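Here the structure is laid out as structure tokens; the discussion comes afterwards.
Note that one protein chain is taken out, while the other chains of the complex remain in position.
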């Protein structure tokens, strides 16, 4: 028996998520169910993809995740299940929700779910709530071992899975180049796709300074010299900083304020960030030290 | 041992729901507890009633639901428990929360809870949190089989239960007439009380068009010709549609936008909807096909 973890863009204000919980409990009354989040912005497949890579490997091996951000429900988009290298299972519409996992080369097997045969009994007249009728139902059957992953459906090529456009971080001419992948929404921090390993490669360490610039669709919307620190409390209240976030990627934040709100910064492939080391001369220009 | 499912208008921002969880776990540490929703709009008994019929039959038989939208807490309104045809149990103030279940003739037995005898020990000086002291406490005792449904209290006539005003959908002179029962809040779709069976009786099938009009307190606030489709993705982004929702009633929506926000449409007995088939002549007037 594995745990079932659900993610949607349905919110918790109505009965949709509870109907999914109920269906899963009907499949197996002893099944344990957790919510990843149900506050994915509506139709935001990119965020759904990010929240999966942010969390799945903190769960025990074999955990079954159901992710339903599904603007194409009822259309020809496929319903799929995948297994990751670490043995996690994900059930989702094949619409880009697996983008980050594909990009990280994490998927080892993919199967298609037959939406006609493998669905909640007596749900045929509903075509708009596959979260309940297809995904929670099949997720629960997998988590409770009522069916094996092979029994989910036909195997499909991993490279047939839909991926959104995604670009990896890199160093070019001594400049760290990356994307603002997502926001730490509640605290307003920017989470980049630049791993700590690239920072180390550039020879930057804690206490030193970065010159950073943020571009939206090639227009520079922010630039400044910021200190690279271990934690927020190392700068004064209201001061900006660069830090290593909880996925060990670079983050940009303000101590006890929202960077994204203050400077109106968003996330996704249109939002690029660059960082480079600064020398004593530049620091002097910025009045530092 | 059955599962306990809680619904309130308390929100999740403070400790109220957690106190209810704790009380239930004190009754029985092995009890499983789920949240239906705690975001019922404050004092909105109609919505509480709707969220129950939306969800309870997706749960295993014998599940115990506690619903607390209780503007009259501490007054003479009764605390009751009921059993449905399918064997679900509901504990709630008798204030209209059972309206849809009563209207659907779903209730087979009702009992009154003695608020003085059947309450959390040592809670006598609190008169404003029956969600914790009466409902979660007795719900947990029922779900854990500490007491039987009969032991909950005296039987009362089903027709003594409080019901809000409710009107059923019908066909009159070839026109489908119903109410906008509730909103799919997050996505802004209108959920009517018109079942698919009435649509079939009228001889409308997928792909055909409806002329629809929406009235608020007898004033027409929207009218248009919309296509009846199986799923949102069958119309263009931003286009309105009529569809069968997840309870197999008619819904009205916009693909990836909020119908209720765009046209300022609400829900409840003041919001009426009418639909009828349109002929080729009318379609031509609306520039369709």
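Each chain gets a letter, A and B, in the order it is written, and its residues are counted from 1.
Keep this in mind: contacts are C-beta pairs under 8 Å (C-beta built on N, C-alpha and C of every residue); 3 or more make two chains touch, one makes a residue touch a chain.
In this text the structure is predicted, and so the values were computed from the model without any measurement.
Asks: Can you work out which residue in B:12, B:107 or B:164 touches the chain that's missing from view?
Replies: Within the whole complex, the residue contacting the unshown chain is B:12.
Asks: Tell me which residue among B:104, B:126 or B:160 touches the hidden chain in the full complex.
Replies: The missing chain is touched by B:126.
Asks: Touching residues of chain A against the unshown chain: what are they?
Replies: Touching the missing chain: residues 3, 5, 12, 34-39, 50-51, 54-56, 58-60, 63, 182, 184-187, 196, 230-234, 243-248, 251, 256.
Asks: Which parts of chain B are in contact with the chain that was left out?
Replies: Within chain B, the residues touching the omitted chain are 9-19, 21-23, 25-26, 29, 33, 42-43, 71-75, 125-129, 132-133.
What we mean here is this: only the chains that are shown with their structure count from here on.
Asks: With a Cα-based fit, what is the angle in degrees between chain A and its identical partner chain B, given to the nearest 5?
Replies: Fitting chain A to chain B on C-alpha positions yields an angle of 120 degrees.
Asks: Just give me the whole-number Å value for how far the CA centre of chain A lies from that of chain B.
Replies: 33
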